[in-house]
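Below is one structure, written out as structure tokens; the observations come after it.
All protein chains of the complex are present and in place, except for one that has been dropped.
Labels for the chains are A and B, by order of writing; each one numbers its residues from 1.
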Amino acid sequence: MTASVYLAAVGPEGLAQVARLCAGHAHYLAEKLAELGFAPMSGKPFFNEFLTSCPVDAHQLVNRLAEHGILAGLPTHDGILWCATELNTRAEIDRVVSVVKEVCDR
Amino acid sequence: MSVIPAELSYTTSHEWVSVEGDTYTIGLTDFAQDALGDLVFVNLPMEGDEVVAGEAFADVESVKAVSDVFSPVTGTVVQINEDLLDAPEAINEDPYGAWLVRVEEVSEVGDLLDADAYEALCAQEA
Partner (left out) sequence: MKLLFERSVAGRKQTIFPDLDVPEATFDETLIRQSAPRLPQMAEVDLGRHYTELAKQTHGVNDGFYPLGSCTMKYNPRVNEQVAALPGFADIHPLQPEETVQGCLGAMHELEGMLAEICGMDAMTLQPAAGAHGEYTGLLLIRAHHLANGDTGRTKIIVPDSAHGTNPASAVMAGFTVVSVPSDAQGGVDLDALRAAVGPDTAGLMLTNPNTLGLFDPNIVEICQIIHEAGGLCYYDGANLNAVMGHARPGDMGFDCVHVNLHKTFSTPHGGGGPGSGPVGCKAFLAPYLPNPRVVERPDGTLAFSCDEQSVGKVRSFYGNFLVAVRALAYILTLGREGIPEASASAVLNANYLAHFLSEAGYVLPYGERCMHEFVIDVGPLKAETGVSAMDVAKRLLDFGVHPPTMYFPLIVHEALMAEPTETESRETLDEFVGLMTGILKEAHEDGERLHSAPFTCPIGRPDEVKAARKPHVRYEFDEEG
């Protein structure tokens, strides 16, 4: 029922805008992370989730982000799975990237 | 008061049987269809399947519950009433016309009741 109410509330235009925001934020994040050496793994189109390699210790990175109050990145066996949605703003994404840069610079 | 044709034989689990030569035709009695309520699905065996006297060989689903249908004989299914698959309500409307299966190569016939004995059983169970 929750899903029905949500879909009725956002309607076709709202859902499309949600999708644009998700895709936009995720691709923006991916681009900024790539600049830091987090290379995209699949090379295929993605929507709001993407797997990258991880030039630093993934668990340490995730913990450092958690210390900043950021829940970001799920370590996998060969990289990190990132996600950005319509709920994340550009400013928040920039903050994630700056913390990641800080960890990489160490 | 349920209908109990005199020329048929009956089981204690409320199936009817009619015999013509080597062919045994099996269905559900009026008492059974009334107790079951409106039927919505019938699951029949396939042609060629073996049935065993006293064992379930099909089931019928009413709005209330699924019930097994027990075979009065041991033999091989030679024909199934495919019309029932789309219109199970035929069993409610015409229980003695809406046969379920026809069985041949019958090697064993279970205990059967005649119409009078079946009527007595129904009176007891009602």
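In this text, a residue touches a chain if its C-beta (ideal position, glycine included) is under 8 Å from a C-beta of that chain, and two chains touch if they have at least 3 such contacts.
Values in this document were obtained by computation on a predicted structure and should not be read as measured data.
All shown chains touched by the missing chain in the whole complex, by label: A, B. Note that of B:49, B:89, B:104 or B:119, the residue touching the chain absent from this view is B:89. Along subunit A, the points of touch with the absent chain fall at residues 1, 4-5, 7-18, 20-21, 23-28, 45, 62-63, 66, 71, 74, 86, 89-90, 93. Against the chain not shown here, subunit B presents residues 35, 38-41, 61, 63-65, 89, 126.
Assume only the chains that are shown with their structure count from here on.
For this pair, subunit A with subunit B, the centres built from the Cα atoms lie 64 Å apart.
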